[in-house]
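Each chain you see keeps its place in the complex, though not every chain is here.
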Amino acid sequence: MKSHRKELWFNVPTRRAYINITREVEEAVEESGVREGLVLVNAMHISASVFINDDESGLHHDFEVFLERLAPHEPVGQYRHNDTGEDNADAHIKRQVFGREVVVSITDGRLDFGPWEQIFYGEFDGGRRKRVLVKVIGE
Amino acid sequence: MKSHRKELWFNVPTRRAYINITREVEEAVEESGVREGLVLVNAMHISASVFINDDESGLHHDFEVFLERLAPHEPVGQYRHNDTGEDNADAHIKRQVFGREVVVSITDGRLDFGPWEQIFYGEFDGGRRKRVLVKVIGE
């Protein structure tokens, strides 16, 4: 069994953003030499998500409206977590809704995707350096 | 390490449905010959989900009410994604809430499940042919 590990780094200037990382994950799979296996892609921070959906800016706007309606950033005092001095309780909740990770099949050395699947890093508490882990296993 | 790949095809006549695919996944595991490993089951389309919950029709009605309240299909003009000519922004959001994939343990050649776990394909934008990927790895 082969394995390969790679970190992707981000420093998003805005509080929230959706960044397409499909190409970076494909590169990690190519580097691994794995032809048949699985790749795990996960946020290493608990106020961010990795998910698979459409690379369409209107939809990303809809995601933003949806998540802000579910768990608004302000007023920050509505969350007990923010009594610790943080202001990112909403980001922890948004990450719960959108998920931490994806696992993707590798077939014939490539991401085994449907026609529109793209991998995104969902940042909900930007303005600092944060990481995504890519872990490939297989043969 | 063994691996096995299978596609399940659906053409749901209604816009939304929850379809039990546990037996099809079990068959893919049996075909693989894997005794110890993992099976990934994921929607290959970004307006559908794969998830594990109860095979009880009342609960599926409750899921329907819950998801329509969170992200209603209509009016379709409330979503910017639908400015592209699509009418399925709600389906992309519902899929985010219910998730893309499940990973299930294989032990002694079988799905390693608790008493009530069943795997479902959640269709949120039916009326056309769509696929689920089953990928088995192990030994």
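Each chain gets a letter, A and B, in the order it is written, and its residues are counted from 1.
By our rule, a residue touches a chain if its C-beta (ideal position, glycine included) is under 8 Å from a C-beta of that chain, and two chains touch if they have at least 3 such contacts.
Everything numeric here is computed off the predicted structure, so don't read it as measured data.
Sequence-identical chains make up the whole complex; the displayed set comprises 2, and the total in this structure is 3 copies.
Going forward, only the chains that are shown with their structure count from here on.
Put simply, the C-alpha centre of subunit A and that of subunit B have 20 angstrom between them. Remark: subunit B residues 1, 3, 5, 38, 40, 42-46, 70-71, 79-84, 89, 92-93, 95-97, 99-101, 103, 131, 133, 135, 137 touch subunit A in the complex. Subunit A makes touch with subunit B in their complex at residues 1, 36-38, 51-54, 56, 58-59, 61-63, 66, 70, 97-99, 102-105, 107, 112-117, 137-139.
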